[in-house]
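Here the complex is missing one protein chain, while the rest keep their positions.
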Amino acid sequence: MSKSWKILAIGILACVLVLALTPYVWILLTSFKGRLDILSTQPTWFFMPTFANYPAVFIDKEYLPLVFNSLVISLGSTVLSILIGAPAAYVFARTDFAGKEDLFFFFLTTRMAPPIAIAVPLFLFFTTIGLTDTIYAVVIAHTSFNLSLVVWMMRGFFAEIPKEIDEAAMMDGRSKLGAFVRVIVPLAAPGLAATAVLCFIMSWNEFLYAFILVAFEGRPLTVGIPGLITPHGTLWGQVAAVAVVATLPIIVFTFLVQRHLVRGLTFGAVKG
Amino acid sequence: MAVSFKEVTKRFADGTVALDRLDLGFDLGEFIVLLGPSGSGKTTACRLLAGLEQPSSGRIEIEGRDVTNVPPRFRGIGMVFQNYALYSHKTVFENIAYPLRIRKVAAAEIERSVKDMAELLRIAHYLQRKPAQLSGGQAQRVAVARALVWQPAICLMDEPLSNLDALLRLHMRTELNRLHRKLDKTFVFVTHDQEEAMTLATRMAVLKEGRLVQFDEPKTIYRRPANRFVAEFMGRPAMNTIDGVVKGGIFKAGAVACAVDRPDGPVTLGIRPEQIEFMASNAPAAMTLTVDVKEAIEPDTLLIFQNAGGQAITLRTQTNCDAIEPGQPVSVSFPKQALHYFDAATGKRVE
Amino acid sequence: MFGDSSRLRMLITAPALAAFATLGIAGQAGAWTLEEAAAPYKGTTIRTIGEALPPLEAMKKLAPEFEKRTGITVEIEMYEASETASKVMLDLNSKRGRYDFILQQHRNVGKFVTNGHVEPIEQFMTSATLRDPEFKPEEQLYQGLWKEISWYGGKAYGFPFTALTMYAWYRSDLLTDAKEMDGFKAKYGYDLGPAQDWKQYRDIAEWFNRPDQGLYGTALQGKRHEALWYEWLNFLYSFGGDMLEVKSGSECGPVIVNSPQAIAATEYYKSLMAFSPPDTLNYFWDDVMALMQQGKVAELIMWNDATYAVAVDENVSTVVGKMGFDIVPQGEGGKVAQVEGWSYLIPTASKNKEAAYLFIQWMLEYEQQLNQHLNGGASARPDVYASAEVQKLPYAKASMASNEVAKPKPTIPQASEMTDILVRELSSYLAGEKEAKAALDESAKEISALLGACAPMKYPVQ
Partner (left out) sequence: MTKGTRPSRGQFLLDRGASMPLILPAALLVLVFLVGPFYYMVYTAMTDLSFANPDQKGVFIGFDNFRRLVREDAIFWGSFWRTIRFVLVAVSIEFLLGFALAWLIWRYIERQRLLTTLLLVPMMLAPVAVGLIWRLLLQGDFGMATHYLRAVGLLSQSSAVFSSPGLVMPTIIAIDVWQWTPFVTLIILAGLMSLPRSPFEAATMDGAGPWRQFTDILLPLMRPIIALVLLLRGIDAFKEFDKVFIMTGGGPGTVSELLSIYAYRVNFKTWNLGYGAAVSFMVYLVVLIMCSVFYKAVYWKSADQEARP
């Protein structure tokens, strides 16, 4: 491989990176712009930053609790998805039983139904059992659609751990369940973290179920964003501020577990 | 009997029968080796004893207690796995201490037991390392230490040496022998390596296709193989078995002809390579065979003869064979006291 | 206000109104007070939902006063318009009764009433304990407006929350600029001024359309969005067209959306695209308002409730003091305007209907109405418009004039489906996918099929 090819490759990748990130950088800049700077025909890259957008939306418009709501919903559904999904994934990774692969495929198909189709029936169902407008409803909804993701990813992570580790733990005095909880789960921790982060992101970014199932006071950030598009003008600065706040934690999380994230998604297709 | 398998059968979901009505019993303090080629059911027997698998039928008892359906952790058995199965996220110390921690042993006691065990297995220097930083031999010792640290009555080892290189294997073999003598525990050791089996076992069980073929002391198994399978399995190289016919006290098969104490009829003759003797060509018991291949494994030499009917006969000797070349005829004899006889149809040993 | 038809309906409903009035007077005997009426509901919480608009924000600021007097807590949920509609539909259809009253566009009333989702208001107005004798909607509200947006099938279901309307906005500074006036007269042969008819409107748009100077003649809300439909209605009505040939919004009748007038209006509407900025097919109200705030548009037709942010608020607008407002230009249909009413409605599933009624009644008092109006609402009380403060607003005149001539819109259950069809077809036409006639013919066909036997096509399509 010659040096000049390498430089060319780095050049191309740098361009791609710039293209990939510019929109986000622009939103970041926009969140510090006043309305006139935002609406100026000539794109302004340098300007007098204003910090007014953040307090305007988070304090005056009372969007701060929405960050909290987003956190509660996402954390809740992530914990629940992992608690319920990981054991199932473990069974898929370890036990052979009739129709296993069909059941596995069935779990995957649950991702295929368009949310729009499920949303209204789900709303009516939750209303019947009296859970609409509570945070439980959306946590459960997010959990059920995240399950397929957990089962998919964690099956791979568990299959990677030799079966003998479970058995060693059992010989050392653990029960079957104990071996899973005390030994396998800690061993799969990086994969578990990556899966959890992806669940968190899915839930954090989700709009439709959150909109339909959660009450006004419990609505998360995504549901709050359209509220800034008003007949008297879209408050772009505030939209940008919300977008920035809504994405920063995700970027940080992603950075932390990036390697396992990609590995987890490719399990089953890639060996090792 | 400390441990006994009673009519134990294991049938897997796909229909394969891994163990077929196994009956086996042994005492505490023994070093039992389960020996057999792959697919013989030896590992299954070991896992059934561990409780990692449930038998399809039959009973397993430990000290008279039926443990057939008892989970592993209530059986008082330690186990060493072929791939060590160390907990990669824990230090060596924690790996070894783990069974004690589960049993809620006091911290000071854990410290002492782990130290002792590490001392015994010569891994005291590595206690703070992670498994990834250990060599194969070290990892193996950690696995053994973990299996033994909580003083189980029985310690199972499933082909524990097969992932080690040849030298280390020899070394570990000696270590295990030493350990067994010192700890006075029951060891159950699974291997397909007859040499390991011979050196370690107080008694060994030879399995074939899920059935117990012979269970006895190593020297008995070597000296009096219960059937043709055991005979062909044991020894390096394995025993020569020659199908032939006895007529008037003389066994004949191709170029082979020797005096036997057998009635007339077909029989399989067995003789260990090292027990074939060179003989002057004019001696009465001598037969002449043609050398096909010569293999020098100093200080020994293997001479492989091709007998009529395609059966090879191997001779092992310490005599200097420099002068012998392939294609050359050699005169040998089968001493009568070295001969084994097996039923031509069933392969069973006949006296 | 609605000509003969509304007078006719006045006659029909007069006896009912008289009955209300009588009962109201009867209840007056024991000096009614809000505190007393609200006493049984002290400590309850009533909840409502509406689009995040200035009048709702104003209501949110007023509510604590009511809470202080009655001990009834008012919770207000504010969403984006279509989010509001979805939330309300789900709540009503699940009959869970989260909302004690709702604020909805009048074209949804039919849908709610025919499905039994909202309570007739009569029961509360005839209750001596609830009805404030001072509250006389039959006198204090614009009768036509009230009936159009809060009644259905001869029954009242609520009261107007706000009556939005659209009128023409223009840059008075440009229209009075001497140089422009001279140039305009030289080219078009008449004096430059606020457009009175559609020819003038187009001439002005053409005259001021100077993209190289960052100024456009007009700005159309051409995105595939309800905004397009609302804007188009101004043209349709003014050209003498309509969607259905009916007297009131709650009736079903022949489809006339593909009448020659409608086609002419639609074609004229598209012709203005030439003087609208390049991205006009991506605009809805939000975008054109931003353009106005930056002084990039000479004239357009826009909502009254956006006026404050453009004509008054110097923090966000560069054209404060440079704006003029007038009723939309006249065509074959004469002076018309399209009014968009939001009503207070009480769901049948609500558990606190009485408390909700008390709050609505209180909100309709003069003080609250005035406050709301000054903060961007549009009251249904004529006396509010008479106040000096309201008169001072630059758009007061245009607003009132438009209210006077507002035309009814369909409020039948299928109204939103009709809108959806029209938005799609109009957008298709603007995008050049089909001709105006083809788009409107298709609309007529679909609307007729949607409404069934009561709505034959007056201008049949093959």
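We call the chains A, B and C, going by the order they appear; numbering starts again at 1 in every chain.
Methods note: contacts are C-beta pairs under 8 Å (C-beta built on N, C-alpha and C of every residue); 3 or more make two chains touch, one makes a residue touch a chain.
From a predicted model like this one, the values you see are computed outputs, not experimental measurements.
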Pick from B:A124, B:A153 or B:A238: which residue touches the chain that isn't shown?
B:A153
Listed residues C:S127, C:Q330, C:S387 or C:S428, member touching the removed chain
C:S428
What chain C residues would touch the chain not displayed?
82, 86, 89, 93, 111, 114-116, 211, 222-225, 277-282, 287, 290-291, 296, 413-414, 416-417, 420, 424, 427-433
At which residues does chain A meet the chain that is not included here?
1, 5-6, 9-10, 12-13, 16-17, 19-21, 23-24, 26-27, 30, 38-43, 84-85, 87-88, 90-97, 100-101, 103-105, 107-122, 124-125, 140-141, 143-145, 147-148, 151, 156, 159, 162-163, 175-178, 180, 201, 204-205, 207, 221-222, 225-226, 236, 239-240, 243, 246-247, 250-251, 254-255, 258-259, 261-263, 265-272
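Going forward, only the chains that are shown with their structure count from here on.
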Label-sorted list of chains bordering both chain A and chain C is none
In terms of CA centres, which chain lies closest to the overall middle?
A
Centroid of chain A to centroid of chain B, CA atoms only: how many Å?
55
Interface residues, chain B side, partner chain A - complex:
13, 47, 50-52, 71-73, 77-79, 81-89, 98-99, 102-103, 143, 146-147, 150, 156
Chain B partner, complex, touching residues on chain A are 96, 162, 164-165, 167-176, 178, 183, 186-187, 189
Where on chain A is chain C touching in the complex?
35-36, 39, 41, 120, 123-124, 127, 132-133, 211-212, 215-216, 223, 226-227, 229-234
